[in-house]
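The complex appears here without one of its protein chains, the remainder shown in place.
Take a look at chain A:
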């Protein structure tokens, strides 16, 4: 039932997820943060089988932290997303695979990612769509869950890779509003995080 959105703009990427935890027909909680900060410029939104999600997300979080302590510099978003994908892929062939879908948002600050003529951005925003089967795609925007049925067409129409933060948040708001309007059991609340050259932080979704 979880709904996740992600979209890139000019020099930033936004991740958003609903905050509902449901068990059967009962809402257990409505302030759950489904986005984990994985590094100075990396975050991941996750959904799927309750229990699996938290177990897998914490496994990823701790291992990437260990990796960063060992290697001093932070791993690039592309490499981190690839490692998460291979973790999911090896889990898939195990006795009990994790059933987790993920959006990885990151900001690549390495020299190779600094675009000529746009040095002030300090790097490139990156967004990866991963599912429990071990699929990984780099996307300009993405969604998981029932929300994707409503949001992807909207994002096709309104997404702009050169959008400012305000414009991108407007686009995100459109998606959330559409889900609220059309989905039978729509969640009431969402949380969003933005990742840019300054790092990962929470961002208010406009009312």
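Here is the rule we use: a residue touches a chain if its C-beta (ideal position, glycine included) is under 8 Å from a C-beta of that chain, and two chains touch if they have at least 3 such contacts; residues count from 1.
Throughout what follows, contacts and distances are computed from a predicted model.
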As a check of understanding, state which of "Proteasome subunit alpha type", "heme oxygenase (biliverdin-producing)", "Barrier-to-autointegration factor-like protein" or "Large ribosomal subunit protein mL44" is the UniProt name of the chain not shown.
"Proteasome subunit alpha type"
Which one, A:113, A:139, A:165 or A:183, makes contact with the chain that was left out?
A:113
Just one of A:2, A:18, A:78 or A:196 touches the chain that is missing; which is it?
A:78
Chain A, residues in touch with the chain not shown (by the definition above):
71, 73, 75-76, 78-79, 82-83, 86, 110-113
